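Heads up, the thing below is written out as structure tokens.
Left out: one protein chain. Kept in place: all the others.
So, subunit A:
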Amino acid sequence: MFCIVVKRSCRGVRVSLKSCNLLANDGYSITNVELLHRRRKHFLQSHNTNVTRLLSSRPHNSEVPEAATWEPVPEDQLPPPVHIPADLVDQLERLALVDFRTKQGLACLEKAIRFADQLHVVDTSGVEPMDSVLEDRSLNLRVDAVTEGDCAEELLQLSKHTVEEYFVAPPGNIPLPTREERAAILKHSEL
């Protein structure tokens, strides 16, 4: 998991180097770049695949295993499997704006929940949750001076529909059809 985060952060920094004007977060990118250089050196020197938490104050953490290991959790250690009631499916469909009430769709959702159930086995007592890999960094603050804006034309060019200098969106939030209506629409589904 850390691996992905690090990769993503690296990519973010690279983007910021290419087009600084697009990125508002100049302060970060500078500190990140410095750190990254240091880290790159470290990478080269140690020459291993060991990845520590980016921006962690400790450069090396022996708690992190050198290679990823994997062990499936036995079924009897997991909490009883969750079945999704129709009401909840309805709410999830509305929130996600995705219809998935087919047998296959529900099976997929239940499988995903079952997979996540393994997290219940992990003992997290006494461990403070981590919000972000940046949580021990100080927040970069900007002085209150105008540096951006006045680029309506460029921004509006990105939009398919515009009227004068406005973006155009569909009217309001369209209420979704009720479950019965949607059931009628999806009458070919297996449910």
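We take it that a residue touches a chain if its C-beta (ideal position, glycine included) is under 8 Å from a C-beta of that chain, and two chains touch if they have at least 3 such contacts; residues count from 1.
As a convention for this text, contacts and distances are computed from a predicted model.
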| item | value |
| --- | --- |
| Protein that the absent chain corresponds to, by UniProt name, given "Glutamyl-tRNA(Gln) amidotransferase subunit B, mitochondrial", "Ribonuclease H2 subunit B", "General transcription factor IIH subunit" or "F-boxfbd/lrr-repeat protein" | "Glutamyl-tRNA(Gln) amidotransferase subunit B, mitochondrial" |
| Among A:E63, A:D76, A:D123 or A:E148, the residue in touch with the chain that has been omitted | A:E148 |
| Full-complex contact with the absent chain, from A:V73, A:L88, A:A107 or A:V121 | A:L88 |
| Residue numbers in subunit A that touch the chain omitted from display | 12, 15-16, 19, 22-28, 80, 82-88, 91, 94-95, 128-129, 131-132, 134-152, 155-156, 158, 161, 163-173 |
